[in-house]
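With one protein chain held back, the other chains of the complex are shown just where they sit.
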Amino acid sequence: MTSAAACKPTDPWLAYSVTMDQVTPETPGVATYDLIFTDNEVAARYTFLPGQFNMLYLPGVGEIAISISGDPTNGDRLPHTIRVAGNVTRMLAGLAEGASLGLRGPFGSSWPLAGNTGKDVILIAGGIGLAPLRPVIYALLANRHLYGQLTLLYGSRTPEGLLYPGEYDNWRTRGLDVQTTVDRTTDGWNGNVGVVTSLLERMALPRSEETVLFTCGPEVMMWYTVQSARECGIPDENLYVSLERNMNCAVGLCGHCQFGPEFLCKDGPIFGYDRVASILKVDDL
Amino acid sequence: MEKVTEFPEFLPASELQSLLDVLMNAGYQTVGPTVDQGAIVYDEIDSVDKLPRGWTDRQEAGKYRLEQRDDDAYFGYVVGPHSWKQFLFPPLATVATAERHDTGWHMRTPDDDPPRYAFLGVRACEIAAMRVQDRVFMGGSYIDPIYKKRRDSAFIVAVNCTQAASTCFCSSMNSGPRCESGFDLALTEIADGFIMEVGSDAGGEILKKLPTTSSTRERLHQAESARQQALDQITKTLDTEGLRDLLLDNLDHPQWDDLATRCLSCTNCTMVCPTCFCSTVTEVSDLTGDHVERRRQWDSCFNIDFSYMNGGVVRNGVRSRYRQWLTHKLASWEDQFGSSGCVGCGRCITWCPVEIDLTQEVAVIRRSTTNTNPPNTNTGAAQ
Partner (left out) sequence: MAAQNQTALQLIRQTGFLNDLSDEELAKIADISEIQQQDAGTVLFQEGTVCVSLFIVVTGSVALDMHVPRRGQIRILTVGAGEILGWSALWGSQRMTAMGTILDTSTLVTIPGQRLQELCDADREIGYRVMQRMAVALSRRLLAARLQLLDLFSETQPA
């Protein structure tokens, strides 16, 4: 859960120079941008933990907080899966391979893998929320023998919105049970229809006390996911959510990302449910 | 900075200019109080003629007026709309630059060459506020180089208050009115001059160059009486007993709805507050688009889009924005930085156009919450 700012620069405002190496269209309005550091020394020093994010910088346009969605053992190439939602992301989507931009990071807390070896792990993602969880999948599968049952429950609006479908079979082969569901169907979909919490409720949990659950998606989805998980007997201290707020400086100095007493840029974005349960219920906090 | 150890010296009123001169000769940019637009503000001054000699302030919720005194005291007032944060945490600052070259964007830390400030007239509550901001800007994993550079080089000439405004409640926050530490020199003004206390080696060095004499017992007694007067004049209190839990347990209290009918979300309180630190960094580009600056400027949690995210505003109403400000200042701050964010200076009360007084708002919540353990009750019985 601690942030691994392994290559913290002395100036928290200064961005590294990166190049856009590859752009992979994912779903309508969503693409993955692989970024590479121009400075090899920075590339060598940079590491991140699953769940952490970078501030991507387009000079003249602005910065945007994006979770790193790649393999944490590969610090050279940093994929970021981004949905167009505003000015910066719209400009980003217009950049071509080879484009130059800035990057500050990594920031934030991470999904707690180290302390949960031996447990069954359930990942519940909604929409673009699979992007910050993909590094967890890579880390879990790279150390498969250290964990019990591994399950991914993933919901999207439509089948076209499901991220990384080309990887599901590979994940299944390596020991991750992947189940998907959609809110509404299109022709040719023969999978689940309905909310992702229903998939959780259908699961037999052989040892709920030894199960940890990580969830990332819209706040309402995460809330009901957590409540279902609690009803299934997963202890509060085994539940983790990833929250979002306006992010401006990402270094705890500007005040924008506060959620109650928490700074999402340094205390979060990943929180144990027990830590934030009381403030999650408060409207407009 | 060490606690006061030296035996206090006396500087005649007529020699106050020497303090400014010695500081300027030592390379400091002297900043002090001065009258502007009907208020006492902080500005660069090089002469004691600029000081608000013979002026005092009358402050109440929503009201600030200057009045002539019947003496010619240099520091016979308390605090105005300015605080020292504008010098340590500038309202506008360039935090980074980016230049487009053929090889791509080059990001740089801008040259930062601020003056070494000497602040004349820093009150105890203001020292406390600087300490609060020190924890914000320098106490975490990421240190703001802009604040640090200015704070490390600043010379503090504190002034012990000899009176209090009706809006002052520093004693409730343990931040005054007496300057105990955190200064290089501290002055207490008496009829014919100033009792000087040394708070650091740097302060001692400056004092050596001033035409001071040993204080007489009589003068020391006058200084003590003057300082006591400030304490005696404080009428406003904030009950801080269990305040953090009181506010965080009452996030749905109806008083927030009541505040929403009064608060204009005008941001005055956050602008005058010496500890508020919210800011926003935006892009400023020249016409070619090849030279970009990242500019940080003061912002406020009361601004409507301060919490904007993904197509909507999280705190979409005065109710949630006022609640954010007050619960952050008096409650969450303790979780974040280990102390209250409030130093009891009273500025937010004075400068609120609709006369909201946070000490009263807290009192309303405290009175109307069901609390089986009233504060300050010692039943003596085992719980």
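Lettered A and B in written order, each chain numbered from 1.
Rule of thumb we're sticking to: contacts are C-beta pairs under 8 Å (C-beta built on N, C-alpha and C of every residue); 3 or more make two chains touch, one makes a residue touch a chain.
Here the structure is a predicted model, which is why all the values come from computation and not from measurement.
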Of A:Arg45, A:Arg144 or A:Arg157, the one touching the omitted chain in the full complex: A:Arg157
Interface with the unshown chain - residue positions in chain A: 29, 83, 85-87, 126-127, 155-157, 161, 181, 183-185, 189-195, 197-199, 201-202, 204, 217-218, 220-221, 224
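Everything that follows uses one rule, which is that only the chains that are shown with their structure count from here on.
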Chain A and chain B: spacing of chain centres that average the CA atoms, whole Å: 40
Residues on chain A engaged by chain B in the complex (per definition of touch): 3, 5, 8, 10-17, 19, 38, 57, 59-63, 85, 100-102, 244-246, 248-249, 251-256, 258, 260-261, 263, 266, 279, 282-285
Contact set on chain B toward chain A in their complex: 95-96, 98, 100, 103-109, 136-137, 140-145, 248, 251-252, 277-283, 285, 289, 292, 294, 296, 299, 301, 306-311, 314-317, 319-320, 324, 327-328, 331-332, 335-336
